[in-house]
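Heads up, this is only part of the complex; the chains shown haven't been moved.
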């Protein structure tokens, strides 16, 4: 009887299956401190209990991306251990903020499968939900990955492709209960620019950069209990450990403070692509483009839809070449909604 | 008057002496988070307050090896500053779990001395106890080290060799008060294998590996306030900083989740050898052998005796060569008892 987990293969996923992921995790002040140690995170709502209380919350929540990484990390042994590629995200929603002391667990429902024409791999779509200790959904998102078949003779399943929103509408977004920007202190937040100051189409160069070290991305990725071998084991991939895509997301988001200090809370994830792999030694920089703006039903709380791009070459404003493919200097193209004082 | 500690030499240890080690330490959520950041630790009882509460505990204790490392670290300035080699461990017992907010301190009693025939070094045996703020013993273990003589003319002391158990019996082990596996959730724990599923002699390849970085082992070793120069100072040992043996123990134990996810709590340490030195750049993998099984006096709680082997070459199941010496790819050979749902 083999005791170790060899992961699921494409033929092991059936539409409708719910996978309950293992190893719940209590997150607390230690995770908050480490997040600030690993990323240049400065959004005030996640840095200061006092600032968050002034915004109507019960102290400072853990960064929205801590919640995302912890929930995501739990899915790796069940969803992406035999994955060839992480293809996309959609319909990501942050529903309830995560506070120090909360315990998170994850579940994923298989919502689509499609075997590739080569007969060796297929695409699996899952909707993952993260829950806290009260069984409240704290966030959910759809993710699709290309997975190897374990048995090449397994018959191709009937293709099921989920109908996914290209973009969440502002009605889909959840403004955390009690949130108010009525007493928002722009001076303490770090910038004067409010929702009304951003124009659709505007491109913001976030200027700062961080050269990534092996120890840092491994410390981060382990903290989320992400077990994918490629991030840790140099013998598995001698050309270099592949950096967890979520590390690049967090790095870019933190860098985006410089120009988007008031884009406080991430509430929606419309889509995202890890355009090129990232390795240690890369200097990650970031730029953003304002894709849309909308008012929420909470007075004073605006939603801003942003494209967040991480680069390895410091380029700004360039995304794809004439062939429609991402340029080699683009690491990440993320489409998300954030909340900002109007 | 010299102000710095030059450490004790062999002739400074007298059988019966009790050394009270300095610098008590409060450990809390920060240490827990760092442990998860430094090692791929996933045992659910140490990851989730809710899971631990379902097992009858007052929330999730700090990892048993955090307790060990903190207690051990305090002994270094008094026991191993002039040590040539760490020779062995015996009779290690975890008595009371350590919770966030506890303050730990250590004491060691000298229980044996034996000068080596070369007249330059000797072996010192100490029994170390760690205490919490209530003066409860949280763990204890025997360790013996080879220490240099400071004064080569000091007479050899009468040799005293302690009578140490080769293996703790199940009666020696302490099952934490209140522990129950009656409502144990194997799905959340990550594996279905229970005590009854393991056979004596069974070998488990834990599959995963981590390539160690300098920053990581130093961060870990400092966190335990271990002051041994060889771990930090490259000028002291230009061929490379020697990685603290406890870092390899924690790494291997964390990797052993994959196949031993339900070996939740470490309660006994029968012995251990740091078979070969470990340096940054090494990819640590691990395998385990089931050495014994026993039922505790708590219904549903089984004890499993495991050999945990860390390797630098990915080998599995091989320990010693024909000459009886550890193979060069073996880093650690640890013999311990863990608790598992029956």
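First chain written, first letter: the chains are A and B, and each begins at residue 1.
Just so we're on the same page, contacts are C-beta pairs under 8 Å (C-beta built on N, C-alpha and C of every residue); 3 or more make two chains touch, one makes a residue touch a chain.
Since the model is a prediction, treat every value here as computed from it, not as a measurement.
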Overall number of sequence copies in the complex as this file defines it, 2 displayed: 3
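By our rule, only the chains that are shown with their structure count from here on.
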Separation of mean Cα positions, subunit B and subunit A [Å, integer]: 36
Touching residues (chain side subunit B, partner subunit A) in the complex: 28-34, 36-40, 42, 44, 47-51, 59-60, 187-191, 193, 197-198, 204-211, 213-216, 219, 258-261, 283, 314
Touching residues on subunit A, where the partner in the complex is subunit B: 1, 3-5, 20, 22-31, 33-34, 77, 100-101, 103, 105, 133, 213-216, 218-220, 222-223, 225, 227, 229, 232-236, 241
